[in-house]
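See below for the structure under consideration.
The complex appears here without one of its protein chains, the remainder shown in place.
Should a chain be cited, it is by its letter among A, B and C, assigned in written order, with residues numbered from 1 in that chain.
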Amino acid sequence: MGNTFGHQFRITTWGESHGGGVGVVVDGCPPRLKLSESDIQPDLDRRRPGQSAIVTPRKESDTVQILSGTFGGKTLGTPISLWVKNTDARSEAYNEMATKFRPSHADYTYFAKYGIRAWPGGGRTSARETIGRVAAGAIAKKILREKFGVEVLAYVTQVQSLAAQVDAARVKFSDIEANIIRCPDQAAAVKMIRLIEKMRRAGDSVGGLIEGVARGVPPGWGEPVFDRLEADLAKAMLSLPATKGFEIGSGFAGTLMTGRQHNDAFRMKGDKVHTLTNRSGGIQGGISNGEPIIFRVAFKPVATVMHEQATVTEDFKNTTLKGRGRHDPCVLPRAVPMVEAMTALVLVDHALRHQAQCG
Amino acid sequence: MGNTFGHQFRITTWGESHGGGVGVVVDGCPPRLKLSESDIQPDLDRRRPGQSAIVTPRKESDTVQILSGTFGGKTLGTPISLWVKNTDARSEAYNEMATKFRPSHADYTYFAKYGIRAWPGGGRTSARETIGRVAAGAIAKKILREKFGVEVLAYVTQVQSLAAQVDAARVKFSDIEANIIRCPDQAAAVKMIRLIEKMRRAGDSVGGLIEGVARGVPPGWGEPVFDRLEADLAKAMLSLPATKGFEIGSGFAGTLMTGRQHNDAFRMKGDKVHTLTNRSGGIQGGISNGEPIIFRVAFKPVATVMHEQATVTEDFKNTTLKGRGRHDPCVLPRAVPMVEAMTALVLVDHALRHQAQCG
Amino acid sequence: MGNTFGHQFRITTWGESHGGGVGVVVDGCPPRLKLSESDIQPDLDRRRPGQSAIVTPRKESDTVQILSGTFGGKTLGTPISLWVKNTDARSEAYNEMATKFRPSHADYTYFAKYGIRAWPGGGRTSARETIGRVAAGAIAKKILREKFGVEVLAYVTQVQSLAAQVDAARVKFSDIEANIIRCPDQAAAVKMIRLIEKMRRAGDSVGGLIEGVARGVPPGWGEPVFDRLEADLAKAMLSLPATKGFEIGSGFAGTLMTGRQHNDAFRMKGDKVHTLTNRSGGIQGGISNGEPIIFRVAFKPVATVMHEQATVTEDFKNTTLKGRGRHDPCVLPRAVPMVEAMTALVLVDHALRHQAQCG
Partner (left out) sequence: MGNTFGHQFRITTWGESHGGGVGVVVDGCPPRLKLSESDIQPDLDRRRPGQSAIVTPRKESDTVQILSGTFGGKTLGTPISLWVKNTDARSEAYNEMATKFRPSHADYTYFAKYGIRAWPGGGRTSARETIGRVAAGAIAKKILREKFGVEVLAYVTQVQSLAAQVDAARVKFSDIEANIIRCPDQAAAVKMIRLIEKMRRAGDSVGGLIEGVARGVPPGWGEPVFDRLEADLAKAMLSLPATKGFEIGSGFAGTLMTGRQHNDAFRMKGDKVHTLTNRSGGIQGGISNGEPIIFRVAFKPVATVMHEQATVTEDFKNTTLKGRGRHDPCVLPRAVPMVEAMTALVLVDHALRHQAQCG
């Protein structure tokens, strides 16, 4: 269970790293939207292994096919089924994984839950699972852009302790894509890349922070109580592999301020209500206030390292395991399109829900 | 929309700070559980305004009534309807709120969304909305305790920059309840209380951190992809008023470690799989691993301060607004039972879901 | 579980025939709709026992209170909580029910499911459970009427073998309410009432058919596959107590025609697409086509009869049971507002869903 996300714009993902591939069914897409594979493939290419020197070298083309839901290049309003075939199935490379649980992976917990697990490539615990999300997110971004004038961006702001300076209100897509770490602060990016290369050589890994921003969201999207916009964003982000934290607006640092310091004063800007600061991160009481929505996501260092580590076997004996073969020293550049996708999925869902009740 | 939470153990809350009261309907509760108001009232008393010198002095008894779902003191398996009457309706005290939006409250966003808002006491944006959650959470905690042997606790670990030392694996309920700030580090608690009293005198407010812990959760609860246990916890926490962040296990600090440092090595402990460290926070790949589930929630300082602040009117003119009357310098002690409640609601829902698919 | 109905306009009912009452929470209602108890009470009066000589004489005023969700006489967009107190609690009248299962009631199945049951008055199996539906349905009907120009009606067309002649496209509310059986064919109504009175004297009961009609539904409401409009109507109707069947348009009789005879030819009527016949019942492929939506619901005879019947005890021994006291010889007149309510709930939900995706 739990492979479906969204209420009005609803996606269901499927697939393991072995087997026939991975995919997603998108239900609730507005009709008559122009859509072809070329709207989706670029984001899959940004998520793909082997795209640069600092990510895992797995060679997968991750080519998407639209199996349903369009006609004459336009969406029909019926479910859009997207499929990416598995190609790089070298399962023999993983033999030790068949009998041992990788530390800080989900091998053990899947086995504890289901009494069975697909060990080659990690099965559904593989990051390949996110392909469906990124593909669906590309559609969501297109709807937001074309129907609602909303732009969604994400970028790396920190790798281990290396922090970037980014102005979320002005950052551009081209600045993010200008380097392989996807950090729009070009000077910081250089240092980050150097650190990741060092980690790769050391067979180790690093994590960091990704910031997400949505600009152009009108006031009024979101729901007041459980389905607050920030709550749905938090869920969306913590549903991504390797995430350990989420904060919006002032976030954890906001706890160091007093109420007088923290409050966002309202002022009119022309005929629009505006806040002088944006500690709220664009959301108040679960509902967008028209300011940019800004949040950060913490990603732990990738669990697979090229060193021997203590673990246990599937028949519950102590042992050790050493990562071999392909190694991803930093998930962050590939996680950027995932954060964008999940953000867009949350927003388009809330846009349609708002239209339902208050339209 | 969005006033329902949970999939198999499902709660729906309702109510504004004015009107007939607030309440909750709990659907999916296992039958034959002993249940009376006395199981629920203690948590409402912990959430109640006026409970101590450091919280808002609103005087509300918040007495719960069970309207349905039990017979002969036991649950029937049918919906449990819980109701708390509103008593302290002094709406005249809030007159200015009728025409002005309070900064960093949800007055403006509700108005932007619905074109109408219940200004007395903040309507549904009032913290009274959480009464239903805390009441339902008391039932959830009882189920967890009696059917599954799981204990859920929450406590304050930081007020502004004052941090406490707490061992999440061993902390006791009595240590938490030993002081009015609900911090089990008694020395830190004294300083925290002093700070809050100072804020009250200054008409200002402070925020901080609450840590939640669930002990005794067996391996296997949770779902792999969107409904990961940590994702549902993140949503649950960010759905609470005044929250700005969530982190689990190593959280944001975990991004400063390398993979080698961060990974939780598995070791057998008797016949049980155990991790030597708990940076995962008890959850791996969305599923519990048997270690204590540990997370932290960031609460911003309360938005109502006794000082003049810039804002706008409902007819969109610049103005100022000064908080008057009752003032809550720190929401943390009252938020502790809210965090517990939401944690318990997530866990019991996943316990029942696990039973459905894998039972 | 299962006490919630609807996707975008969502109701959750609660309550037993004993205890604090029955109620409903309505989530997703559009904001700024004028709403007071006087919009709801008339339908509850039509559902109420004791309203005429041919229904059960239980004396309950069934007075509704709005506990939340409105302000200044208008809906807020937040959950509307409606409550009807229980007043007629004479549980001692039912003593035998505590130990014996009434035939063709749900006493046994509830006990089999939950291992506990609230026997006084039948607990949640009581028809009082439908109060919440009728109350929520009154709101749904108001939205349909005021926002969408849709009129929903229901009426009795058959009691046992006594059939009425009714033109669904033209029947008026006043014709339905002109007699106590709620059959707009006044001549048939006289015979029906006479039959029911005979049944009452005989301590027996009769069932029959209720026809529902929705006029003014625009083309395009409904969903293509599982949530077809007729599928949701079928579920809605079969969720009412004592229902045994549902048919739409030509229904079961339509199986006697050939395709050539059965097909509804399209013709333009001004600038509107129109069908020359309406065997489709206003819905094609799950989606409304602009013609009146017409369906029929079969209600079995009420199970409580004033005669000794074979049954078993709660400790599984054969015994007999004779109905005593108040007796409802025909549920149909009171079921009319239930059918209306469920129809309106389905339609308003689909109206809002359509607005979400295609608005």
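We take it that a contact is a pair of C-beta atoms (placed from the backbone, for glycine too) under 8 Å apart; a residue touches a chain by one contact, two chains touch by 3 or more.
On a predicted model such as this, the values are computed, not experimentally measured, just so you know.
Between the chain not shown and the residues A:20, A:149 or A:325, the one that touches is A:20. Checked against the hidden chain, the listed residues C:74, C:124 or C:182 yield one contact partner: C:124. Annotation: of C:59, C:170, C:244 or C:324, C:244 touches the absent chain (contact as defined above). The missing chain, though absent from the display, is touched by one residue of C:9, C:71 or C:101; that residue is C:101. Annotation: of C:49, C:184, C:222 or C:292, C:222 touches the absent chain (contact as defined above). Residues touching the missing chain, restricted to chain C, are 1-5, 7, 13, 101, 103-106, 108-110, 112-115, 124-125, 129, 158, 160-161, 199, 204-209, 219-228, 230-239, 241, 243-252, 254-268, 271, 273, 275-276, 279-281, 283-290, 298-305, 307, 309-312, 316-318, 353-354, 356-358 (touch as defined at the top).
Within the entire complex, the positions of chain A that touch the omitted partner chain are 1-4, 8, 10, 12-16, 18-23, 25, 27-28, 31-32, 65-71, 74-81, 83, 113-118, 123-124. Listed for chain B, the residues touching the missing chain in the whole complex are 7-8, 28-31, 77-78, 224, 352-353, 355-359.
Everything below uses one rule, namely that only the chains that are shown with their structure count from here on.
For the pair chain B and chain C, the distance between mean C-alpha positions equals 39 Å.
Remark: chain A and chain C have CA centroids separated by 46 Å (rounded to whole angstrom).
Within chain C, residues 8, 28, 31, 77-78 each touch two or more of the remaining chains.
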